[in-house]
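Note that one protein chain of the assembly has been removed; the remaining protein chains are unaltered in position.
Our next item is chain A:
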Amino acid sequence: MTATDVHVAQAPPASTPTSPRSPRRLRGLPAAAFLGLLCAGWQIMSVLVDSVLVPGVPAIAAELVEIVVDGSFVEQLGVTVLRVGLGFALAFVVAVGIGIAMGRSEFARRFFEPAVLLGLTIPGLVWALLCVIWFGIDLINPVAAVALSSAPALMLTIYQGTRSVDPDLLEMAHVYRFSRVTRLRRLWLPALAPSLFAGARLGLSLGWKVIVLVEVFGMSSGVGYQLNNAFAAQNVAAVLAWTLLFAIVMAVLEYGVLQALERRAGRWRKAVTV
């Protein structure tokens, strides 16, 4: 029987290297190899240098475990993420409004373009310094710094996205008298989704960098503040531990959470390829 034959032929998994499972298992291998080599290399270096400035892997790991177990990492991370989240949300709302306006009106484009281009070239460090000077230790300081440093990139990405929105659909929305809210929710935002996600990635990555600076200069809590403390105490293992954990969490947010949302938003596209 054919069915049985097929079944038997597929029975030994080892003999089918092209089955969909194996490549997936192998996909993580290069990354694991890289991390292993990095740890080994670091350890060798720290042994060779033999200095408190280059702590070994066990020391860093111990520090990692300590800040996770005593709860300080989660607490400080929460503070930092809240600041980034508020600042980013502010930038996002403003950028959607201005980005769409730039795409729709020649005047708005000419008006906002200089601000966007200028904003793109201003280093995050400058925003951090200015916001610390202006707003001190208020919550508005980190929020403004994150918003100011991520908004220009968001605006540019969203503006570029508006040019790919089908004008035929805008005409359709016009003749059927869609309300402003419906047009935004049902037409602009879904049509702009790819740009919104690209912009969100870029904006968040700029936000993370600025928030740490703000916390170093002007805050008494958050991951940046802890980094500064560790730095002042010349505790290099702690600096590395905080940095590592923070980077991992941000990567998970960016690639895990955003990617999942993006897949959800693009569900209707799937129907085409299947």
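What we mean here is this: contacts are C-beta pairs under 8 Å (C-beta built on N, C-alpha and C of every residue); 3 or more make two chains touch, one makes a residue touch a chain; residues count from 1.
The rule we apply is simple: contacts and distances are computed from a predicted model.
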**Fill in**
The chain not rendered here carries, per UniProt and among "dihydrouracil dehydrogenase (NAD(+))", "NAD(P)/FAD-dependent oxidoreductase", "Sarcosine oxidase subunit alpha" or "NitT/TauT family transport system ATP-binding protein", the name "NitT/TauT family transport system ATP-binding protein"
**Touching residue (missing chain; options A:72, A:105 or A:182)** = A:182
**Fill in**
Of A:169, A:184, A:202 or A:244, the residue touching the omitted chain is A:169
**Fill in**
Per the touch rule stated above, chain A touches the missing chain via residues 168-169, 171-172, 174-179, 182, 186-187, 190-191, 193, 265, 268-269, 271-272
